[in-house]
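The complex is shown incomplete by one protein chain, all other protein chains being positioned as in the whole.
Our next item is chain A:
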Amino acid sequence: MFDFLIHGFAVALTPMNLGLAFLGALLGTLFGSLPGIGPINGIAILMPLAYTLGLPAESALILLAGIYTGSEYGGRMSSILLNVPGDAGAVMSTLDGHPLAKKGLAGPALGLSAVSSFVGATIAIIGLTLFAPLLAEVAVMFGPAEFFALMVFAFASMSVMMGKDPLKTAIGAILGILIGTVGVDSGTGVMRYTFGMAELYDGIDFVVMIIGLFAISEILLMLEQGNRRDGLDEGIPPLGRVFVSLKEILACKGAMGRSGLLGFIIGVLPGTGASVASAVAYTTEKRISDKHDTFGQGDMRGLAAPEAANNASAAGSFVPMLTLGIPGSGTTAVLLGALMLYNITPGPMMFTERPEVAGGLIASLYIGNLVLLALNLPLAGLFARVLTIPRWVLVPGIALLAFVGVYQLHSDLTAIYLMLVIGILGYLLRKLGISLAPVILGYVLGGLMEQNLRRALSISGGDIGILWQSGISVGLWIAAAALLILPWLLPKLLAGRTRHNRTG
């Protein structure tokens, strides 16, 4: 059953693909370390350029996966050195990472972060290798009705887990789905929401969507943050010795192992990404090993835990994406969209029909992870310098990359104007507290959701009962309902019980 992996290593170990894994890791780390550019922005900006290289699907995916894991790594730089998290997943890394840097241990902290990321990612990639083919076998039994229920579940779990405000997350997802409905309806040929514009007949291009939503809105947001103090004024703390000692690593082995496993499991759940994983891992580790109240003051285990967990969840979110075609996070949604550009719809059949893509990707994750460790330990100092790039260099660079990325699609200007409009929309949404990850997930999944709904109902001849006929779909509906109701119900139940205790 692991034929796909052997096949995958054969694909990933060709000189070109090895080179691409290396290039991806390097570019990803660089972009991830750029101030204000998190992993998702990094992929959004680099993806169209990867597309222009005219690579075969598996090579492009290897490059993108390298960029993905690399930027997750690179995002830690600013958390540790400047106390400015690059994205939501890196917030927990500032808690003990920055105090370590202040103590003069910035170098070892970066080293430890690289090692624990490596350990966490390795645990998750092994989990992915074992688990994905099994899940793919189950997923073959999924019909359209089950897929529809699964997507409802994914949106439910996303609304609850992602972002602070479930209501706004849900609104973001619906807006994303609505944007996805623009274009010719494949079933009937009806033009939906095209307003007579020929450019919209094929729908809003994926590249235009992500560059507008992420890169352009980022430019506008940076203008605002430019006036705020960024921590940069104090300069980067001295790195000290660059290598972390074996003793320090061994002191954290428990934290890494536990958090890696935890991160993987959380990453597998659709919609729950690195931010949930690192938060859960940090609090769990604090409960288990914070005996002397050192967490929060520069405890190495307090850095190792969230780092292992968020990288584990990054790899874990590949499980639902590769087997079910449901991305586990905003960033994997971008990767899924990239795959669709190559006419590959990830799902259970991918392991049998396109083993070179599924296997090549998993194999390249093993390789990319090693490359990253090898890059990050010696080059931490160099990557840290990237943090000092001023905004006035960074922003024109992003603008040029964004314009060229969109222009090269069809060499036409309408796409660029559309990108700017989407950018303004993205900026407004972020200002209103609606995070962009659910929007992009909705945009990517919405079309599939509608297709599956329509297919299911055409099988049953319009009887809506088919949506909850099988055990799998009933289970998914119950799980989705539980997710939506429990967070609202539990506090009330608990409050009721304590009140009862007090009176009794």
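Basically, contacts are C-beta pairs under 8 Å (C-beta built on N, C-alpha and C of every residue); 3 or more make two chains touch, one makes a residue touch a chain; residues count from 1.
The rule is short, and it goes like this: contacts and distances are computed from a predicted model.
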| item | value |
| --- | --- |
| Protein name as given in UniProt for the chain not displayed, "Putative tricarboxylic transport membrane protein", "Branched-chain amino acid ABC transporter permease", "3-oxoacyl-ACP synthase" or "Aspartate carbamoyltransferase" | "Putative tricarboxylic transport membrane protein" |
| Hidden-chain contact residue, picked from the options A:F243, A:Y407 or A:W468 | A:Y407 |
| Given A:I6, A:M197, A:A399 or A:A495, the one touching the chain that is not displayed | A:A399 |
| Hidden partner chain, touching residue among A:L13, A:L178 or A:A251 | A:L178 |
| Chain not shown: contacting residue from A:T52, A:S245 or A:T388 | A:T52 |
| For chain A, residues in touch with the removed chain | 49, 52-54, 165, 167-168, 170-171, 174-175, 177-178, 181, 185, 187-193, 216, 219-220, 222-224, 226-227, 390-393, 395-397, 399-401, 403-404, 407-408, 411, 413, 416-417, 420, 423-424, 431-433, 450, 453-454, 457-458, 461-462 |
